[in-house]
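The structure that follows is given in the form of structure tokens.
Removed: one protein chain of the complex. Kept in place: all other protein chains.
Moving on, here comes subunit A:
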Amino acid sequence: MVKLKVTNLKKNYGDLQVLKDIDLEVKEGEVVCVIGPSGSGKSTFLRCLNQLEEMNGGTIIVDDHDLSKKININKVRENIGMVFQNFNLFPHLSILQNIALAPVQLKKQTKAEAKESALKLLDRVGLSDKANSYPDQLSGGQKQRVAIARALAMNPDIMLFDEPTSALDPEMVGEVLNVMKSLAKDGMTMVVVTHEMGFAREVSDRVIFMDGGYIVEQGSPDEVFSHPKNPRTIDFLNKIL
């Protein structure tokens, strides 16, 4: 079943065209990693998927919702979790409050229910003991795991990851990737913009290589990493591997 269908997606900032013509389908439970040089439009593409960036052309269909039409985007976003490079935890709220905020505010859960499920989520990312801490008391890796728990609190069936490990010290990358791996194993539909080629190779069902606002090449990790066809893909992989 197709979870996410992107057709002819275009996005520009003024005269600068960032996304030129993107087509993509993501099936339920599929893990798609997006790689490519900086400035290739991969983050913009990801942010279009939950309309943090408005698109200038084409359509995006999430489940049955056509994002190019006038719809209640908030309802759609409840179903799409997002994890940011800079965590974006709410500094004035405790870890528990960070996670419980949306479910309580959007009346999905009572305070007590939200607290209970927040504690479960914290347990899942291995941070049960931090429930009453504040974001500035956590390390980068811990913050990102909380951010994942926060995104999961709304029970989304798609998760978007925007370079989730890029702002982390190297020794903390692993703990975050492990959480993501377990999510993938549980059957979450995921779109991950990443520079972690090891993760992409090991976890993803499909790898997409973007450059200059286009999807240049896509395929299974083995196809893209071991037998790249496009010269730009080859050039990029040569530089980073």
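In this text, a contact is a pair of C-beta atoms (placed from the backbone, for glycine too) under 8 Å apart; a residue touches a chain by one contact, two chains touch by 3 or more; residues count from 1.
The rule is short, and it goes like this: contacts and distances are computed from a predicted model.
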Absent chain [UniProt protein name; select from "Cbb3-type cytochrome c oxidase subunit 3", "Pyruvate dehydrogenase E1 component subunit alpha", "Amino acid ABC transporter substrate-binding protein/permease" or "Tryptophan synthase beta chain"]: "Amino acid ABC transporter substrate-binding protein/permease"
From A:42, A:130 or A:150, residue that would touch the chain that is not displayed: A:150
Residue among A:82, A:168, A:184 or A:224 touching the omitted chain: A:82
Options A:50, A:144 or A:204, residue touching the unrepresented chain: A:50
Omitted-chain contact residue, chosen from A:41, A:135 or A:228: A:135
Residues from subunit A at the interface with the omitted partner, ascending: 50, 52, 74-78, 80-82, 84, 86, 88-92, 101-102, 105-106, 134-137, 147, 150-151, 153-154
